[in-house]
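Removed: one protein chain of the complex. Kept in place: all other protein chains.
Note that the chains take the letters A and B in the order they are written out, and that residue 1 is the start of every chain.
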Amino acid sequence: MPQPFITRGFVGKRQDAGGAAGRIPPGQHLVKDFPVLSAGPTPRADLRTWTFRIEGLVKEPAQWSWDEFRELPAQDFTKDISCVTKWTKLDTHWRGVSVDVLLEHVDLDRSAAFVTAFSDGGYTTNIPLPELLNGQAFVAYEYDGKPLAPEHGGPARLVVPQLYFWKSAKWVRGLRLMERDQPGFWESLGYNNHGDPWKEERYSGD
Amino acid sequence: MDELVLDGNAAAGALAEIYGDDMTTVLAECASCGRVDPIGGLVAFVHAPGIVLRCTACATVMIRIVQTPSRTRIDVRAKRIPPPPETAR
Partner (left out) sequence: MKGTIEWQIATVTALRDETSEVKTLTLSLPNWTAHRPGQHYDVRLTATDGYSAQRSYSVASEPERTGEIDLTVERIGDGEVSPYLDDTVVVGDRFEVRGPIGGYFVWDRSIDGSLLLVAGGSGVVPLMAMLRHRASAGVGTPAALLYSARTYDQIIYGAELDMLRRSDGLRLTYTLTRAQPPGWKGYARRIDDAMLREVSANLGGEVLAYVCGPTALVEVVADGLERIGLPAERIRTERFGPSGT
């Protein structure tokens, strides 16, 4: 790579991290707004036909309707999130169902080690199963006390806050348990299969 | 929201980098519905980890482009488009 040409006076619309600098992963900058990123048109889900599924290496797949999903025990989560496009947003407030709670409804095959999250519109992303366990990940349907907006993934999105945010699939419709890692939409074109912001795992083989 | 072109024209720079030539007038046929449009007329999603060009009729992914620090990678799913150089796949 040739040296970049520095533009006099250009800083972007980034915030000074100030005392929060220790919470900003390397190469990231702080934002106050909530940027909308999307690889495709925003689907408008019909909650009457919406379902959430857990399938793959489980004895019996589990499936919930929207009403059933809303009756599952929910929790509030306050998390910092980091997008691979280099913004980090602190203290985002979510409400949703822990993946632990969802997995209580299935018998996992011992060989299950990876998960593909799949979404309306065809988006997929792959995540090592351990990253979804022990209260780390959840399926959110409220943001900042309001129903999750479609542009941010509503009616429901996966949130895996300790990984780059492309792993937090918008419009998520289910999780598929697998023995082997299967690269998803961005991972199959060079993004990292793991995606830990603190290790700057942005790309694979780069 | 930011100032963004929402056509395949927005990917013209990245595509020219890969193919060494302007690609926006090249016709692309959707592998799903058969719709044919010039690449410059496809619907572009650029506010994402990469660039995604989709069919104007059915929104099927036709081209994806990711720029990593070391190279630019492309995945072409549309028909008719010339195969990209080996180094960009």
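One rule holds in what follows: a residue touches a chain if its C-beta (ideal position, glycine included) is under 8 Å from a C-beta of that chain, and two chains touch if they have at least 3 such contacts.
None of these values were measured; they are calculated from a predicted model.
Asker: By the contact definition given up top, give the residues of subunit B that touch the hidden chain.
Answerer: Residues in contact with the chain left out: 1-10, 12-13, 16-17, 20-22, 24-25, 38-41, 45-47.
Asker: Residue-wise, where is subunit A in contact with the chain that is not depicted?
Answerer: 4-14, 29, 33, 36-38, 41-42, 86, 150-151
As a convention for this text, only the chains that are shown with their structure count from here on.
Asker: Using mean CA coordinates as chain centres, what's the gap between subunit A and subunit B in Å?
Answerer: Each chain reduced to its C-alpha mean, subunit A and subunit B end up 25 Å apart.
Asker: Sort out for me which residues of subunit B touch subunit A in the complex.
Answerer: 1, 43, 45, 47-50, 52, 54, 59, 61, 64, 66, 68-70, 73, 75
Asker: Which of the residues in subunit A end up touching subunit B in this complex?
Answerer: 1, 35-41, 84-85, 121-122, 166, 186, 188-191, 202-203, 206
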